[in-house]
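Below is one structure, written out as structure tokens; comments come after it.
A single protein chain has been omitted from the complex, and every remaining protein chain is retained in its original position.
Here the chain labels run A, B and C in written order, and each chain numbers its own residues starting at 1.
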């Protein structure tokens, strides 16, 4: 992740994630697992709202096969986390996302992450090629990212 | 809940719930919502393992319509919570459970709760009579409770 | 809670709570404990941002002693929950809040709740009178509520 974007504005897809009281742990900062929750939040919203995937209805849908999170700065309730997502790699059956989580400083991520989806067939539960419609929308985001 | 059992041993169904780091909040004690999580834990395990309910397969299944929790003592990670359940009331379509959550002191609950299930039909999503098989097992627990 | 407000606009304090993927449970709807999480969310944000309470620094601070939640309609990720709060009762050391959680239909709550805070002294951990500054702000909200 050496070449990962440094600023929130470098990510082509962005959402706000308000924190909840219970997100802080006894050290008074966002619990490390909550960073994973934020990473999942932006990936699943992107997948549902931008790619149009319906996990309960589509013939194939994505499952996570790998997640990585690196912690750089502490975040703390009640601040709102700004999350950014870009497509790191679009493979045959997989999509790797690069994620940045930001606090008040939008120019340096509080955490960076990686989240890999593999599309599987609902019946066989085996990997399948990323569906054409989903693939087309992913390429649009890659183009938008490259153009910036 | 004035007549609620005082000691863990008064509850006919009991499970241990190990706490997890993130269950504590920034005050250094179990977050209040985690008490609700514990109440749900014992109710759903009782329903699955003792009543034999299959939420994803049965023609009718229970949903929660009301939860209450009263906090008496603080609990804290890494202690294991001992949870106890009894049947407060078995109605036509509903079951009300009384719950006690205990820390090291098994004679005084750290929290007491109430959780009400209503059985609904999967298709209509309307309340139905508690199924005979489930009802029979619930009555067994009521008898065991009364006999103690 | 028979006289509880029916519409979101009846509550004098309101926040939006975006849902997260993991908030849904295996029945495909918001898990019942997540409703408790939403109730805590609005109560703690109101207490921090409107009442100015600093849980880690103030000489006295509130802890929860009772929570109630009644479920009327299902909510589901990825919708945003709209939460409303009003002051039900301001006592010597306690504040009882009435909460409504709303989905797309802002005129009928998906859930209604009650959350009771008791202010305690940091050293003794015993109940104390709600501090004057906090009490004054609570009365402002009561007046605003009554005036509507």
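Keep this in mind: a contact is a pair of C-beta atoms (placed from the backbone, for glycine too) under 8 Å apart; a residue touches a chain by one contact, two chains touch by 3 or more.
The structure displayed is predicted, hence computed values, not measured ones.
Colleague: Which one, A:70, A:89 or A:126, makes contact with the chain that was left out?
Modeller: Candidates A:70, A:89 or A:126; residue touching the omitted chain: A:70.
Colleague: Please identify which residue in C:17, C:33 or C:138 touches the non-displayed chain.
Modeller: C:33
Colleague: Out of B:5, B:22 or B:103, point to the residue that touches the absent chain in the complete complex.
Modeller: Of these options, the touching residue for the absent chain is B:22.
Colleague: State which residues belonging to chain A touch the missing partner chain.
Modeller: Interface with the chain not displayed, on the chain A side: 26-27, 32-33, 36-37, 40, 55-56, 63-71.
Colleague: List every residue of chain C that touches the chain not included in the displayed model.
Modeller: So the residues of chain C touching the unseen chain are 21-22, 24-28, 31, 33-34, 77.
Colleague: Could you pull out which residues of chain B are in touch with the chain that's been left out?
Modeller: 15-18, 20-22, 28, 37, 40-41, 44-45, 48-49, 56, 77-78
Keep this in mind: only the chains that are shown with their structure count from here on.
Colleague: Could you work out how far chain B has to rotate to sit on chain C, using CA atoms and steps of 5 degrees?
Modeller: 180
Colleague: If you average the Cα atoms per chain, which one ends up farthest from chain C?
Modeller: A
Colleague: Closest chain to the overall C-alpha centroid, by per-chain C-alpha centroid: which is it?
Modeller: Nearest to the common C-alpha centre lies chain C.
Colleague: How big is the gap, in whole Å, between where the Cα atoms of chain A centre and where those of chain B centre?
Modeller: Between these chains, centre-to-centre, one finds 36 Å.
Colleague: Between chain B and chain C, what distance separates the C-alpha centroids? Give it in angstrom.
Modeller: It comes to 24 Å between the two C-alpha centres.
Colleague: How many angstrom between the C-alpha centroids of chain C and chain A?
Modeller: 30
Colleague: What are the residues of chain C that contact at least two other chains?
Modeller: Residues 37, 40, 56 of chain C each touch two or more of the other chains.
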